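In what follows, a structure is listed as structure tokens, so that the remarks can point back to it.
Here the complex is missing one protein chain, while the rest keep their positions.
Labels run A and B following the written order; every chain starts at residue 1.
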Amino acid sequence: MGFLNIDNVTKSYGSVEVLHRVDIAVEEGEFLVLVGPSGCGKSTLLNMIAGLEDITTGEISIKGQVMNGVHPSKRNIAMVFQSYALYPNMTVGQNITFGLEMHGVAKPERDKAMADVARLLQIEQLLDRKPGQLSGGQRQRVAMGRALVRDPDVFLFDEPLSNLDAKLRVDMRTEIKKLHQKLGTTIVYVTHDQIEAMTLSTRIAVMNGGYVQQLGTPKEIYDTPANIFVASFMGSPSMNLIPATIVDKDGAAHAEITDASGNAKHLRFSGGGLSGQDGRGIILGVRPESITDMEGADRKSTNIETITNTVGVTEPAGSDTFVTSQMSGRECIARMRADAEVRPGATIEFAVNMDKALVFDPQTEERVV
Amino acid sequence: MAANATPDFRTRLQTWLPKLVLSPSLAMVLVFVYGFIGFTVYVSFTNSRILPFVGPDGQPTHDLIGFTNYAKLFSLSHWEISLTNMAIFAGLYIVICTLIGLILAILLDQKIRGEGFLRPLYLYPMALSFIVTGTAWKWFLDPGIGLENIMQTWGWESFSFDWIKNRDFAIYTIVLAAVWQTSGFVMAMFLAGLRGIDNEILKAAQMDGASNWNLYRRIIIPQLRPAFLSAFVILAHLAIKTFDLVIAMTGGGPGRATELPATFMYSYTFSRNQMGIGASSAVIMLMTIAAIMIPYLYAELREKK
Partner (left out) sequence: MAVATQDTAIRTGRFARALIYLVLLLFVLFYMLPLYVMLVNSVKPLSEITGGGMMALPQVWTLEPWAKAWSTAQIGVQPTGLRPYFWNSISMVVPAVAISTVLGALNGYVLTKWRFRGDTILFGLMLFACFIPFQIVLIPMAAVLGFLGLSGSTAGLVLVHVVYGVGFSTLYFRNYYAVFPTELVRAAQIDGAGFFQIFWRILVPSSGPIAVVCIIWQFTNIWNDFLFGASFASGDGAPMTVALNNLVQSSTGVKEYNVHFAGAILAALPTLLVYIVAGRYFVRGLMAGSVKG
């Protein structure tokens, strides 16, 4: 039984089920990120935790108290909205204390709580302004202040950074993370941005089509994705998914793929999990950083396989250079050092770190190894 | 507060409050609009002549007579004149208003200096009562003191303009006054439509070598379809409801030359004590408007969903 318990929860609109049997137990102090493409049900789930949408079946409880049917204001939660939802007619100070006022907290206490929060978020000089006079980052802070002042059991964040420009988004991300470490609060955070999910969370629930595809720590999600959807959704550029066949050769299982010219190439699998499955069709999953030039290959790896192939396009990105090539007819991205000398059309050696290679079943799309 | 006694009470109250708040208005509309429509339909099937419907002895003062009123209605020359007048009036009113509105809007859209000064002058008639403007037109068009008299005083002795007193032409004076009142509004609708057109499309069309004439004919006016539709619907429903203007200008005369269904209904119901027939004419009016408005509103509301 978690601090925030989502137990077998479904949501239907009419006869259409949009959220299927979600089970998540969130411990106190955890930072859970719900991530997925738009329409995956993550915001619906968040709104159900907040009490803004009814629960069709199942149960949501906070601190052991069942919350089904309880009014949002009685759940001891606070929420930061995508648009910040600052009341335009009230000052920053009034915005922050509105919730306390509604809960009948006396004025002196409200003012004290407001002062504390304003100091924490460094928005003291903004308290008398109207939201319309604030910058995006300042609004974001005020919205967080409004949530913090309530001292809730659970914080809910609904894509709070998506309205900020790229630079500010990174800054605020760090700030939210600091705040979480400092206050140790329990947070449920919805985003469609997988980098936000990876950097902020202690655990991630990857959602798609109304299902939780995988629930785990960022490392688990990244290194051992449960299926092709999770593998390709998390990570940027996304994982290369190469159709391959298992071939037994020299007593070990190899993945047979083709290069740009259509010649078969064999890559030996690390570990023995796939022996005895000669001829099985699979999807080989390799992240771009596991395909490099020889000099850039991971020295700790036990199994670097090389493949000679023709370079398609190079994309210098400053810190790295991304190099595409055709493997089994698919565009594959390799991540090379910034100063790797690679020219389009040249034939070079790619180093594939097979320790990190994953294997998916093409039919079920589940991970095999 | 008692609301806190049971933990869920407030939540339940909150789910009921919205509907509770909406219900008085809804009840009003259901009774006073839809209930009354039903009632009028009922009256149109009875031989009621005057109010009340229930005599002092508690017995109803009328009998159900089926479609007799409708049959009678369409045999009345008075009603036939009203319908003919309505066709003339509505047709001219809609077409002329649309034309003037469109022309004014296009002209005003040419970066006119003083547009902000001109627009309110075109639109102000909409703020006035038809009784007020009807009075002004009535006397201005009156041959005895108005236009005819003015022209003759100015030296054009043979000038004659007695349309408002002439059975064959009186209806056109109603058209004139009605066009005067609403064409500015139609202009505003078209102007809003014109301002909504992406200027880059126009620039692209010019690069393609389109002349101003072709620009309007091929690019701009076709994009004003929604404005045309709105203008038509609004004008049609205003035309059918036209009542005050006729009362103020001609009282339906001379003779019955400017009777419209709205004035017909009024006089049969309140002056001639033929309530059953009045009711049946009102039902015909409602059905005509419904045939125009319901598809329009349906489309608008669906779009919004």
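Heads up, the rule we're going with is that a contact is a pair of C-beta atoms (placed from the backbone, for glycine too) under 8 Å apart; a residue touches a chain by one contact, two chains touch by 3 or more.
Computed from a prediction, not measured in an experiment: that's the story for all the values here.
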Among B:Ile65, B:Ile88, B:Leu118 or B:Ile221, residue touching the chain not depicted: B:Leu118
Positions on subunit A contacted by the hidden chain, ascending: 50-52, 71-74, 77-79, 81-83, 85-89, 98-99, 102-103, 146, 150
Missing-partner contacts on subunit B, residue numbers: 10, 14, 17-19, 21-22, 24-26, 28-30, 32-37, 39-40, 43, 51-53, 100, 103-104, 107-112, 118, 120-133, 135-140, 144-146, 149-150, 152-153, 180, 184-185, 188-189, 192-193, 199, 202-203, 205-206, 212, 215, 226-227, 230-231, 233-234, 237, 240-241, 243-244, 247-248, 251, 261-262, 265-266, 269-270, 275, 278-279, 281-283, 285-286, 289-290, 293-294, 297-298, 300-301, 304-305
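Note that only the chains that are shown with their structure count from here on.
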Inter-centroid spacing, subunit B versus subunit A (mean Cα positions, whole Å): 58
